[in-house]
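Heads up, one of the protein chains got dropped from this complex, but the rest are sitting where they should.
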Amino acid sequence: MTKEKTVSITIDNKKLHVKPGLTILQAAKANNIYIPSLCAFEHLPSYGACRLCIVEVDGIRGFPTSCTTPVEDGMVIRTETQELRNLRQEVLKLLLSEHPASCLFCSDKEECINFQGTIRKVGNTTGCRYCPNDHRCEIQTIVEKIGLTETSYPVYYRNFPVEKYDPFYDRDYNLCILCGRCIRVCNDIRLNGTLSFKQRGQKTTIGPAFDRTHLEAGCEFCGACVNVCPTGALSVKTGKWYGKQDKEGETTCNFCSIGCKLILQTKNESIVDSLPDYDSPLDKGLICVKGRFSITEYVHSPWRYSTPMEMTPVGYNNITWEKALDIAAEKIKGVKPDEVLMLISTQLLNEDIYCTQKFMRKIIGSEHIIPTPLIYLNNDFATYWNLCTESQPLEVIENTQFIFTVGFDSTYGYSPIGIRIKKAAKAGAYLVTLNDKETNLDLLASASFQVEKKAWYDVIEILIARDGKEKKHTEAQKILKEGAIDLNRLKKSLSKTKDKLIVLGQDILNHPERTRLLDRFEKTITKGGWKIIVANPYTNLKGTLMLGGFPYIMPGDILKTQTGEKVKTIKTQIVNFDLNKKRKLIYIIGDAPDLMIPDCDFLIYQNALPASFKKMPDLILPSNLFPETDGTIINMEDRILMVKKVIEPYMESKPDWWIISAIGERLKKGKFQFKDMQSIHGEIKKLIKGFPKIKDRLEFSRINAAGSKKTARFTPVPEAKRAIYRGIALSEVVSGMKVIERSLNE
Amino acid sequence: MSDTIDLIFEKYERAQDQLIPILQEVQRQYGYVSPEAVKKISRYLKITENQIYGVSSFYAQFRFSAPGRHSIRVCLGTACHVRGGATLLEMLERELDIKCGDTTSDKRFDLDRVACLGCCALSPVVQIDKDIYSRMTVTKLAELLKSYE
Partner (left out) sequence: MNKLKNKITLAKNKWKDLEDNKIPIIFVGAASCGRAAGALELMPEIEKFIGEHNINAEILQVGCIGPCYLEPLVDIKMPGQPRISYSNVNAKVLSNILKSHLLDGIPYTRAAIGNFSKNTFMDIPPLFEHPMLKPQVRIVLRNCGIINPEDIDHYLATDGYQGFMNALTKTPEEVIGIVRQAGLRGRGGAGFPTYKKWTVCRNAPGDEKYLICNADEGDPGAFMNRSLIESDPHAVLEGMLIAGYAIGANKGIVYIRAEYPLAIERLKKAISQMREYGLLGKNILKSNFSFDIKIKEGAGAFVCGEETALIASIEGKRGMPRSRPPFPAISGLFGCPTIINNVETLGTLPNILRNGADWYNRFGKEGNRGTKTFSLVGKIRRSGLIEVQLGTTLREIIFDIGGGVQKNFKAIQTGGPSGGCLSEEFLDLPVDYESLAAAGSIMGSGGLIVMDEDTCVVDVAKYFLDFTQKESCGKCIPCRVGTKHMVEILDRITKGEGNTEDLLTLRNLGDTIKKGALCGLGQTAPNPVLTTLRYFRNEYLEHIKEGRCRAVVCKSLIEYRVIKEKCTGCQSCVRVCPTGAISGPRSEPHNLDPTKCIKCRSCYEICRFDAIAGDAIVIRTAEKRS
């Protein structure tokens, strides 16, 4: 083992060996020495503004800030002297004269804490409580640590109106101490540049250009600014009056196929906040508005099903699970394999899918288990899947010299991809964007094509066809001219670089020439030269196919490592199920958004929220949502990610696997039964070695959908336009998402 | 506007350190930095409009609304202060019925303070457009204003 290089320093008479390159503050922190600080934040560049982390260093004049001063060998540092204490107290007093401090020095402070459960919100608007951040406030901690008990300066209440007009979070800059954390995170970490200091000196404020709203100014509502704010200046609308959380737990976001890590904070079994983990290697804490702000409202939606329900002539009746399961079993019993249709969302967990397919195959004996994307994409499903199997890990982006985004925008989703692209572009990668509207990457692009969809194919040809061939694409020639894009430069930088990457956004799914485009990409990728990342909205598409949630694909079959097959030929034409044929029973898990549900005798709808389709289900079975249950998904990087239960399920809702298993048990008299996660995993393990604890990326075979080309019919994909979870658009449930959607459609 | 602003860009590289020179030239040509100009500069320099506004609002030189036909700058340097520069500013605010930093409703004058014009030995001084008037008094200044349409 090689010894790591260290420098030796002395802090408060303690000799320490620390890593070189650290700041004094970091070195102290690593050795459990507390130095108060406000503007410093672990993942942000240091700033040195609050002046609380000052220390004394031998040989340095005055009081350097420990957050900006790097350690040097032999440095002698003192963090606690009388002079430092006094100076910190004085600086803190000054800070508090800009920050309403009634919560810190009120004589009735103790009393107040005892009663805060009842008076908080009222107090804020009518009384002395200015701030939603009580007990989560870093200033409170610091005041305590520094031992300040009073302040002698008057408070300058700046009288800014509280900004409540943007979705998701409110801003009360009267509480702001101008530490600049929000600005640094917005500019340096998120590379978004919505927030900026404005004016200077006493007049300094924070916000977008002119007096624009955040929505107008290009804010992604990633909420990173709210995470890092040490005060109550920035607060999440849904969680601001809950006070300090009592629990927190980690899980994986299920809103798209990236699978960002989330830290969910809860109070009284309610989710009050959802935070990123900056140390997560996959997403680096760069979560998007969906994971950051949509969970609370979705999970705690007033429209959640609380109990199973049965349709009666006078409307829906709440019934017990016993009864509901009996009805389901009763209706399923005896149906012939081709009289049943099981529609599943691709946003279910692996375990749910495994149980469901087993139920279909073992109990009903049917292959009619259809993941909903298959219906929308029909023939294109195979091509899309094949591109997805080629999708690279996200870290590839930063090492790529040429990036071509097609129909991709990461303002309100896919930010771990988008921010990596921005980073690459800032570091000098050649970025070309193609969309029919302005995207959030255009600003940094070397060339951006904002062209009608019908011209996309030609533009793509210019980029991926061999030299000289682009001439015949007259449409593209016109575009180049109009957009003042220098084709020679573009071509030159194309020919220079070996690492070329296509980032395929979800907009491609709605392209009228989808088939032609996807085929073109598939050809390009298989030929080599270009890599691809598919930003796909189907959270667990990979898991759905791997666990057999697809006709004629058995669990484990699609794994390349297992079968060694590069291409898997599906025996039957994949779209040969006649979706218009009347069925005896249709069972839907998740939703089938905007879909015409074929005629049927009985419709079972298993989900957490009311369906988007018009047909009224005969039986409604309430499901859990991902923060309420354990399980796994396989993300776009082909990794198995853990989904963990953070809160107790809502009312009587149940995990999907539990519901299926319970119905199965009724039909098979105890022979189809899963007690818990372990028992499901045990079974999957027999088919897929090591499941679910597989660290490496999985490898999947491509699909050859033999002979299904002729029936292709274009169906627009709802996921292309809106963020959808289990069939329900987030904008239908989450008010802020509705506001964003409206602004996009304007 | 878009044509002339593109001409400005031709003179400057596409780098952030060109931002302030570009803003200065925009202000020289148009009298102020408009939201449209900020948008154009944003596209050219690949910096967001918010970042540009953040930088430009830091500096006293840039204004974001159209100036008056004549710009009055009252020097409030030390020498001018000691000799009554503030009184001149007060008088102008009263006479023109605007606050420092604003433009009169008839767009005749805009009024601002300036830290020091470096003509301290001739204080107090007032600058109207490009002309600097030295050893000003309240009464002389009132007379002077009449000569500006």
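Note that the chains take the letters A and B in the order they are written out, and that residue 1 is the start of every chain.
Criterion: a contact is a pair of C-beta atoms (placed from the backbone, for glycine too) under 8 Å apart; a residue touches a chain by one contact, two chains touch by 3 or more.
Since this is a predicted model, take the numbers as computed values, not measurements.
**Q** The complex has one chain that is not drawn here; which of the drawn chains does it touch?
**A** Looking at the complete complex, the unshown chain comes into contact with A, B.
**Q** Could you tell me which of B:Ala37, B:Ile72, B:Leu96 or B:Cys119 touches the chain that is not displayed?
**A** Residue touching the chain left out of view: B:Cys119.
**Q** Of the residues A:Lys14, A:Arg85, A:Lys164 or A:Arg200, which one touches the chain left out of the display?
**A** With A:Lys14, A:Arg85, A:Lys164 or A:Arg200 as choices, the missing chain is touched by A:Arg200.
**Q** For the full complex, which residue in A:Ala28, A:Ile54, A:Ile77 or A:Ile740 touches the chain that was left out?
**A** Of the listed residues, the one touching the omitted chain is A:Ile54.
**Q** Touching the absent chain: which residues on chain A qualify?
**A** 46-51, 54, 62-65, 68-70, 87, 90-91, 94-95, 97-98, 152-153, 156, 177-178, 180, 197, 199-204
**Q** For chain B, which residues lie in contact with the unshown chain of the complex?
**A** Where chain B meets the chain not shown: residues 15-21, 23-24, 54-55, 58-62, 76-82, 84, 87, 90-91, 94-95, 114-123, 125, 130, 132-134, 137-139, 142.
In this section, only the chains that are shown with their structure count from here on.
**Q** For chain A and chain B, what's the span in angstrom between their mean Cα positions?
**A** So the centre of chain A lies 46 Å away from the centre of chain B.
**Q** With touch defined as at the start, can you tell me which chain A residues reach chain B in the complex?
**A** For this pair, the touching residues of chain A are 187, 192-200, 207-210, 212, 217-218, 443-444.
**Q** Mind pulling up the chain B residues that touch chain A in the complex?
**A** Going through chain B, the ones touching chain A are 35, 38, 42-43, 46-55, 57-58, 64.
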